[in-house]
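Complex shown without one protein chain; remaining protein chains in place.
Showing chain A:
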């Protein structure tokens, strides 16, 4: 047994060494001759318009919609679209896809980050290799990307919900807020801005209470019921969370308050479709993910072609969406939240 093993070893070890050195030698040679990435696949004038979209995970209807927007834009300007991504939304699983994009020498990478830090180094290595990096939907630290395409500002989100409820209740009466958890940073920022907007511009609307459904369907449902019992005069509810608004709509749709108490907030079309169709909800807001992807693709193109560098004040053309300007910290704002109602909800599937 052992003598047999020992006889065989030298040839086997030799072959391993040969294989490894062959691999290294071949890649080494190619490295000298092949030019260093980036300018490999450049087609057309000046820029390499191969753009890869990397969502948080694949098979997510929200990203299917946003990436379809990106694909539409890339087709418009004649680039090459690709979509890659992990099956589950974990940060380290995004790293290998970022590395692959860098190896492929794509011109641009559009990423929704699973973690603001974990993919930073990989993104910066890709940028060193000549890839333009744009984040959308979910940002990384500003020093890890060229641009962030922001769906909406806190001010825009707060204002659109106050405007919607004011319109639906005739700009007077009692309203309440059904939020997520009491320590959710973004929710609290929005609620504070809503309170300011209400005090300044809607003196006849009274915010009676803010309750917390903890982003849990059943808790949100129960809190809605409690609100309506506590405040019989309640005219409207704002729920700036997709879980809360759906639970509140479910309660309202089967209660005597259906059509009497207005409900608006942030929701997704697939969750809210039946409540819009049965008249429980008139209109609610979110951003349009298709436009977000479309804008991200055009921003990437502008970076690749050197039209912009990501400096504050740079401006670029974004096809059907018009002209956009880069703000502080390399952030481009899509615009005001998009309002979904009975007219347009049928156009969306996410």
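Points worth noting:
By our rule, contacts are C-beta pairs under 8 Å (C-beta built on N, C-alpha and C of every residue); 3 or more make two chains touch, one makes a residue touch a chain; residues count from 1.
By definition in this document, contacts and distances are computed from a predicted model.
A chain of the complex is left out here; the name its UniProt entry carries, from "Cupredoxin domain-containing protein", "Autoinducer 2 import system permease protein LsrD", "Oxidoreductase" or "C-type cytochrome", is "Autoinducer 2 import system permease protein LsrD".
In the complete complex, the residue from A:115, A:155 or A:336 that touches the missing chain is A:115. Considering A:92, A:230, A:260 or A:315, the position touching the chain not shown turns out to be A:92 (whole complex). When you scan A:129, A:208, A:321 or A:339 for touch with the missing chain, the hit is A:129. The set of chain A residues touching the chain not shown comprises 1-9, 11-13, 15-16, 18-20, 22-24, 26-28, 30-31, 34, 36-37, 40, 58, 82, 84, 86-87, 90-92, 95-97, 99-100, 102-105, 115, 117-118, 120-121, 129.
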